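The next block holds one structure in the form of structure tokens; read it before the comments.
Missing here is one protein chain; the remaining ones are kept as they sit in the complex.
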Amino acid sequence: MSLKIHVELDYWFEQPTDVILQFEAAAIPEQVIESAHVEMTPTEHFTRVASHDTVGERILIRIDGRLQVDYRATVQVQRVLEDCLKLDVVPPHQLPGETIQYLLPSRYCPADQFQQFVEAEFGAVEGGAKVIAMRDWIADHFSYVPGVSDSETTALDTFVKRQGICRDYAHVMITFARAAGIPARIASVFAPGVEPPDFHAVAEVFLGGAWHLVDPTGMAQEGDMAKIGIGRDAADVAFLTAFGNAVMNSQSVSVEMV
Amino acid sequence: MSLKIHVELDYWFEQPTDVILQFEAAAIPEQVIESAHVEMTPTEHFTRVASHDTVGERILIRIDGRLQVDYRATVQVQRVLEDCLKLDVVPPHQLPGETIQYLLPSRYCPADQFQQFVEAEFGAVEGGAKVIAMRDWIADHFSYVPGVSDSETTALDTFVKRQGICRDYAHVMITFARAAGIPARIASVFAPGVEPPDFHAVAEVFLGGAWHLVDPTGMAQEGDMAKIGIGRDAADVAFLTAFGNAVMNSQSVSVEMV
Amino acid sequence: MSLKIHVELDYWFEQPTDVILQFEAAAIPEQVIESAHVEMTPTEHFTRVASHDTVGERILIRIDGRLQVDYRATVQVQRVLEDCLKLDVVPPHQLPGETIQYLLPSRYCPADQFQQFVEAEFGAVEGGAKVIAMRDWIADHFSYVPGVSDSETTALDTFVKRQGICRDYAHVMITFARAAGIPARIASVFAPGVEPPDFHAVAEVFLGGAWHLVDPTGMAQEGDMAKIGIGRDAADVAFLTAFGNAVMNSQSVSVEMV
Partner (left out) sequence: MSLKIHVELDYWFEQPTDVILQFEAAAIPEQVIESAHVEMTPTEHFTRVASHDTVGERILIRIDGRLQVDYRATVQVQRVLEDCLKLDVVPPHQLPGETIQYLLPSRYCPADQFQQFVEAEFGAVEGGAKVIAMRDWIADHFSYVPGVSDSETTALDTFVKRQGICRDYAHVMITFARAAGIPARIASVFAPGVEPPDFHAVAEVFLGGAWHLVDPTGMAQEGDMAKIGIGRDAADVAFLTAFGNAVMNSQSVSVEMV
């Protein structure tokens, strides 16, 4: 299965501004970048650096005035799919060292506050079924409502409000998993079927010794997503972080299965 | 300059519990572990894994009943000291990729909320002097008061309360630096002169292309500290994280210059 | 039914301090003060003022050094008891003006954040049965655990933690009711059977045109409580508010049915 991706960004910076971009499908074993092409406004400075945990790359630029980006790619997803229900939870004492940061609380995922809730609600479910129970609980109790959350909305806020967008759903899923001692992180992805079309965010949980994508919004399937980057939460995978004011003129993301 | 370190931990676990420990001076270029010896209650499971950003190690155990740890070490600190006042701030677009996670907000350091304050208060100060101004502002405005903060206290809480302990001071320092576009992280350290003697936490900021320890409590000097680990904030450097109930019987930390 | 009440407070103030006290059973129609006697350390200043919504009194003092209070009273409770299940919810447009403040969010009861949750969980239940469903939900999902909450703990914190003491239970009950458009306030009370014996706090909801006490901890019965005061939340009914440092030497509350 391949995805045909097209991203167009058009932003305006009134003064010279440092910007971190991350909008390209990552070159990682689970997905083959069949073709990729980026056109970008020439900038004073342009560097690529490895992104969080070396999945994908960030582009560091310094820009003054208009920034246009046109990114086109075809990505073949060859992720090994497994039924989470049949996978085991790896107990903390057997975890690989590099997964431990994903057990710990982060800006939007204060897992330390959710231990009683998670124990009460999901304590009786064992193994990967616990993760599926969490995903279904979120799907059952939350409504997808754009505009009710912003860049300061945490999983705690969303848990109470029961409304949000993909990143809010993912933050609650991640928070629940960590509170149960299961490493969980965010993945920013390209996925077909996202409505309205946009960058998408889902959770990724560590079960049976490997990472597995879980989308509590139900909009995307594990086998159909191309990863852009991963991180502890949305703070780590923003497609554009500006150290100064940025004005969006327009932005579009299209993802098709081919 | 060498430090003679002695840590004794005595904890009780009522049922089999997974525990992550991190209490040893890290083997890193800036400090030579001249001698080190750990005695620990035999446990069902014992693994060492690299800790955050591969500085130091975490020990993963599974324990039932009493856990006693006796750690003795002599560490020679050979950190290159530089005057922060003379160092440059590296603009975000020139940062090494691995420092970028330390620009982003974390559990206890919501730097995204402090940009106006930091611009208003420290915007006029350039270079490393900005970091020193932040450190001095914290030292001037805060009181070191044990017991007013807990494991949920963020830099925002401390900023308003103006009271806290070493980790609270470090969180505010880190938050200020990140809000100004300067990478900053927490370092858990052994330091002489800490009153009462305990594990200590300080900030580490990225200036002039390297990391520099800054202690806004004023209790420890950059050249006298042995690092245990580093992380985005205190969530990453706890000396003991238990996945279940832990009861402390006793705990002591002693650090002497020799 | 009468209650025999004995309160002893022993506090220390290192410097002259303004203090607001509210520890006496209120003289209101639903309870007859059969006898009452207060002995208190002589103070520089002593005034009685009506308390919140004129239920009970606050004592305003200025004190330097030791403050001892000995309060003994016998109170006959003659509250009219009604089965909440049979009462109607008064819709907001028909509410008496003086109840409206108890519909609005307060320091510890951010009802504005709970509308979706309350609609989803209790939206299908009508009338006073909705209040009983809320009370039972709290009783089922929360654990009474002293020490996990403090003077900054809100209903939002407790809702997530699912642990707390009487005031936390009451705050969640009040928040749920207000989010459903039902006026609700806190009542500080004397009640027999509270374990450990102490001042107690419960919710009071406006159903069928009158106020009804509801205790989600299950420790106290509506007909057995003597009210000290009422308010929007615990901020309004503290038994001691000091404008400066107060040190508790000892404090005891005993309540017996006679």
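Per-chain numbering from 1; labels A, B and C assigned in written order.
Keep in mind that, in the parts below, contacts are C-beta pairs under 8 Å (C-beta built on N, C-alpha and C of every residue); 3 or more make two chains touch, one makes a residue touch a chain.
These numbers were taken from a predicted model, which means no experiment stands behind them.
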| item | value |
| --- | --- |
| Visible chains that the absent chain touches, using the contact criterion stated earlier | B, C |
| Omitted-chain contact residue, chosen from B:Gln68, B:Gln116 or B:Asn245 | B:Gln116 |
| Options C:Glu39, C:Asp88 or C:Glu152, residue touching the unrepresented chain | C:Glu152 |
| Of B:His6, B:His45, B:Arg72 or B:Arg162, the residue in touch with the unshown chain | B:Arg162 |
| Residue numbers in chain C that touch the chain omitted from display | 18-20, 45, 47, 49-52, 58, 60-62, 91-98, 100-101, 104-107, 109-110, 112-113, 151-152, 181, 232, 235-236, 243 |
| Chain B residues touching the omitted chain (full complex) | 113-114, 116-117, 120, 141, 143, 156-157, 159-163 |
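One rule holds in what follows: only the chains that are shown with their structure count from here on.
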| item | value |
| --- | --- |
| Separation of mean Cα positions, chain C and chain A [Å, integer] | 45 |
| Chain centre separation in whole Å, for chain B relative to chain A (CA means) | 28 |
| For chain C, residues contacting two or more additional chains | none |
